[in-house]
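With one protein chain withheld, the remaining protein chains of the complex are depicted in position.
Note that the chains take the letters A, B and C in the order they are written out, and that residue 1 is the start of every chain.
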Amino acid sequence: MTAVTEVAEIKDLRVEIESRAIVDGVSLRVLPGKVTALVGASGSGKTTTGLALLGEYPAGARVSGDVRAPDGLVGYVPQHPASVLNPARRIGALLGDIARYQVRGLPRARRREAARERILRALSLAQLPDPAAMLRRYPHQLSGGQQQRVVLAQALLLGARAVVADEPTTGQDVLTKRRIVDQLAAVARQGIGIVLLSHDLEVVRTLADEVLVMRGGRVVESGPAERLWLAPRHPWTRELLAGQTQFSAGAPALQGRPRPVLHVRGLTARHSRTTVLRAPELTLRAGECLAVVGRSGSGKTTLGRCLAGLHRDHDGEILLDGAPLPRSLRDRTRDQLAAVQYVFQDAKAAFDEHRPVLDQVARTAIRLRRTTQGEAMAEAASTLTTLGLTDDLARRSPHRLSGGELQRAALARALLARPRVLICDEITSGLDSVTRRGILDTLTGLLRDRHDLSLVLITHDLDTAALGDRIAVLDAGELVEQGQAREVLTSPRHPFTVSLVETSVRLAAGTRP
Amino acid sequence: MRGLRSWVARRLLLGVAQTAAVVLLVFVLTEALPGDAAVALAGDQPDPERIAAIREAMDLDRPAHERLADWAAGLLHGDFGTSLASGRPVSTYIADGFGPTLLLAALTVALLVPVGVGLGVLAARHEGRLADRIVSSMTLGVYAVPEFAFGVLLITVFALRLGWLPPTAVGYGTDLLAHPAALVLPVLVLLSRPVCSLARLVRAGMIDALASPYVAQARRYGIPGARIRYAHALPNAITPAAQQLARTIDWLLCGVIVVEALYVIPGLGTVLMNAVAERDVPVVQGLAVVFAVTTVVLNLGADLVAHRFAPRAGVAA
Amino acid sequence: MPRSRLTLGAVIVGVPLVLALLGPLFVGEPGPRAASFTLGGGGHWLGTDFIGRDVWRQVLLGGRSVVLVALAATALAYVVALPLGLIAALTHRTWLEELLMRPLDVLLAVPSLLMILLVASVFSPGAAGLALLVALVNIPDAARIVRAAAAEAASRPAVEALRMQGESWWRMAVGYVGRSVGRTLAADAGVRLTGVLYLVSTAAFLGVGVAPDAADWAVMVDRNRTGLFVQPWAVVVPALLIVALTMGGNLLFDAVLEKRNRT
Partner (left out) sequence: ADSSGTSADTAQADAKPKRGGRLRAAFAGGGASETLDPHLSNLFADAARAKALFDKLADYGPDLSAQPRLASAWEPNAGLDRWKVSLRKAEFHDGRPVTADDVLYSYRRIADPEKTFRAKASLEPIDLKASRALDERTVEFVLKRPTAEFPNVLAAFGAYIVPEGAEEFDKKPVGSGPFRFVSFAPGKSAVFKRNDAYWDGAPYLDELEFIVANEESARVNALLGGQLEYAHELNPATARAHEGKGQIQIVRLRNSAMQAFAMKTDRPPFDDKRVREAFFLIADRKELVDGALSGAGEIGNDLFGKGYEYYAGGLPQREQDLDRARKLLKEAGAEKLKVTLDTSPVAAGFTEAAAIFRDQAAKAGVTVEIRTGSKDSYWADILDSGTLCCYRSGAMPIESHISQRLLTDSTTNATHWRHKDFDALYQQAQSTKDKQDRAAVYERMQRRLYAEGGFLVWGFADWIIGTARGVRGVAEKAPANSLDWARFDKVWLA
């Protein structure tokens, strides 16, 4: 036995809601300087276990087992970072509150300076560019990935002995992800125990010392990372690991040149006065899947929101079948609304927390396709089931679903409109490889079956992007490259794309830093 | 909200239009009131001839729009006109009444904000428990007690029975600061109801805010309770309360008739009531200008607060 | 917990409500008038009021108008203020928002009592008109609070998602935004109801709506105050009933709201 004592420990944890165990018999040790990773399918109980380390449980849960939470503070990067960022406070203030207790020991005059210094360091450690400018922004003025990194910066700033990071890299592009991984490794080297909840096996493989594989609330297999990768014992682990793909395929180019459904001309989008996106020309053809990739904060979401009519503040034209679409979705007809659907990056925030998910999903069909209530419900239920959400899950209100489950519900909601253009903003980022594959299969299936459906797949993940027929690359708001998927991935032209592809390959190779 | 500065400028410009509208509205209404300054002056000696003579002496026989135009023209030069009843400049009326009113309002607001917010936060913090019950029912109970009754009660207890405080500010005139003791009871009465409404609104907003994930996160990160409550949760709960506060300040500045009467404080409310009773149209209009400007500025302030604390509030699409 | 609060609220609000609604059925013929402000005796167990009428009889008679006018006025104020505030919060057109909210500021700038005084003496409305008038002076205020509370909720992604679904304005505004700010609005409505009660009574004193000697709790409180020291019952009993009415009502409201939020 080594002298190291664990920072925290869970023994035989069982969390039960409405006499259904969502976590059952989980044991876990957090050691200083070590990364313990929980992997598993969406809804397998990762977040619930992670929260247990913070001493938090879902409302109305019955808990048994031993949880020895770390003494002192625990850093926590939740799955939905937007929700823990106070909308009324600037980033500077949010971090300042934490920094202020770190600098208490210093003489009064130096505190302010020291605090600022720490904040800026934390922000840059969390890979946020131009930290000084971030301080003055409100959370809603950041992109999804940026928000996530701010939350990470909070955790880094805290200097806790343990950090629970729930999907800390979901919203990040490969370049950023790589740096964040480096950063987490550096944190671990400082002797801090890290619990990593992730479906991203590359990240887990790179970082984790100890891996627990979960399924349906139980740990099916655990052990040192290397061993697990080399010799997985449980079939489920094997399946999970097999889910990893290299952006191999790259769908074959479409035959002929189908007519364009969506055509973007001279688009520039602004937030207040700063231009965040410039896309001179972009076409989406019928039956095509266009992947939009780019680093976090490069304007992917903004592009999607412009198309969906959610971001009014832009110039240029968006033509649907040659007819211009109104800039705001308020001015779009039902048919236009149904034609272009958008799946939100932050699934949690996009649901009404008071109504059951099923009802909310069904409304799309009722409103946009004028079906009856009954038909809509039936259709919603079946779509959700295809996406892996049981009827029981669907009848709950959103806050009682896991992150991945919500993301799928959001997708179902858009699908019920029978859209011609479906814009998916990072919809697979919260999903484990198995589920992700399932979802992507469903999407490609849809593309195949319904010839009039076109897909815009916003992602930072080149694996996912490889699914597309064509790829558009965004860098700092500029559309730097677009072309056939295979070409872009194999012989990128723009230097930025080159670096993106390279990093991706390297990370996937699993070289441990 | 793009371009905060241009937004404020536009609102101020709109404010001028609003002020004009208020003045017009008040003018039309006062004109439409039964009787005029002459009738009011004649009182219980309504000798028709005398009324006619007074009317002539006051220029009331001229058409209403001409009088309004004259008055408005004067206003552009900063001249509020002269009172019909006394012939003194309206500005002296306003200046005289404004001192006590401002003093009372300032004192009340200075106490109202900490007490109202504090009680609201306290109740929200202990939601459903004893402290909340006490605060919630107290605020409702006190709110339901009419102002005058509360005023009389305070006077009876603290001034007449216990003799701790002077019952009224009688004889102190406008120099109220020299007699701080006389201000205690009126300020208490003025506080009673706004505190209740403010506390209730703050409580309502705070309960939601305290249950939010960002507050949970702040707790996890060991930020002290008081700071979480006041710096993290409160800003998210404050917007409706700020509106309420603006309304309260507006009410305080535009004359608190009952309290002024009860404690003999010659503020704007008294001036207003007298002017209406005397149908002293220029004075009423002068006050309307003052009130309108106050309201415009306060509403703008409240909206700015809303903008500051709900920065996301601009709808994107 | 909310259950006990529910019963407590129901009991507290029940007494004045029952008195108000059923009271008029149980009063007999008016007895002979006595001297004003007598304390008990002569069959008047709560004494007599400012014109020598039996206080108990007035109490029995006086709830209906209070309850009806005040409830009607509050409801009316919200019926107008809610859509106004919600439209303003949900629109992206600045001009529409200004068009809706700025004229209300004009109303706000006229002190409510002055407004009532002026409008009332010009148009001399009846009880229904009074409810209308009192509602009118409350609309700007309520609308601003609705808008302020709703603005943040209206900008959430959840609303964008609803728009994406082509959801009706009504469902977005009431179903989501309204519900999100429900607690705040309930708190405001509670105090507003009380405010309205006394505005009604003040108006009565100014000769609007209810007659100044009407059997009406709020009017009783106002008119009998001169005799507060001789005959406190004439003020205290109706005032307590009003306190109970508003307090109980709010407790009930809170409890219901809480229960709904728990589920």
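Here, contacts are C-beta pairs under 8 Å (C-beta built on N, C-alpha and C of every residue); 3 or more make two chains touch, one makes a residue touch a chain.
Fair warning: this is a prediction, and the values are worked out from it, not measured in the lab.
Novice: Among the chains included here, which ones are touched by the excluded chain in the whole complex?
Specialist: By the stated touch criterion, the chain not on view contacts B, C.
Novice: Taking the entire complex into account, which one of C:Trp45, C:Phe123, C:Trp170 or C:Phe229 touches the absent chain?
Specialist: C:Phe229
Novice: For the chain left out of this view, which of B:Tyr263, B:Phe291 or B:Phe309 touches it?
Specialist: B:Tyr263
Novice: Could you please point out the chain C residues that touch the chain left off the display?
Specialist: Spelled out for chain C, the touching residues are 30, 33-37, 50-52, 121, 205-207, 211-213, 225-227, 229-231.
Novice: Of the residues in chain B, which ones touch the absent chain?
Specialist: 33-36, 39-51, 53-54, 57, 83, 85-86, 88, 92-93, 96-97, 148, 152, 155, 159-160, 163, 166-168, 170-171, 173-174, 261-264, 266, 270-271, 273-280, 283
Rule of thumb we're sticking to: only the chains that are shown with their structure count from here on.
Novice: Classify the inter-chain contact topology: is it line, ring, star, complete, or other?
Specialist: Here the contact pattern is complete, since every chain touches every other one.
Novice: List the centre-to-centre spacing of chain A and chain B in whole Å, with centres computed as mean CA coordinates.
Specialist: Spacing between the chain centres: roughly 50 Å.
Novice: In angstrom, rounded to a whole number, how far apart do the mean CA points of chain B and chain C lie?
Specialist: 20
Novice: If you average the CA atoms of chain A and of chain C, how many Å lie between those two points?
Specialist: A distance of 49 Å separates the two centres.
Novice: List, in ascending order, every residue of chain A touching at least 2 other chains.
Specialist: Within chain A, residues 87, 310, 312, 328-330 contact more than one other chain.
Novice: For chain C, what residues touch not just one other chain but two or more?
Specialist: Residue numbers touching two or more other chains: 92, 152, 156, 160, 163.
Novice: Touching chain B in the complex: which residues of chain A?
Specialist: That would be residues 54, 56, 73-76, 78, 80, 83-89, 93, 97-98, 101, 138, 140, 154, 158, 272-273, 305, 309-313, 328-330 of chain A.
Novice: Which positions of chain C touch chain A when the two form their complex?
Specialist: 92, 152, 156-158, 160-168, 171, 175-176, 179
Novice: Within the complex, which stretch of chain C touches chain B?
Specialist: 1-2, 90-92, 98, 102-103, 105-106, 108-111, 113-114, 117-119, 121-122, 141, 144-145, 148-149, 151-152, 154-156, 159-160, 163, 181, 183-184, 186-188, 190-191, 194-195, 197-198, 201, 221-222, 225, 228, 235, 239, 242-243, 245-247, 250-251, 254, 258
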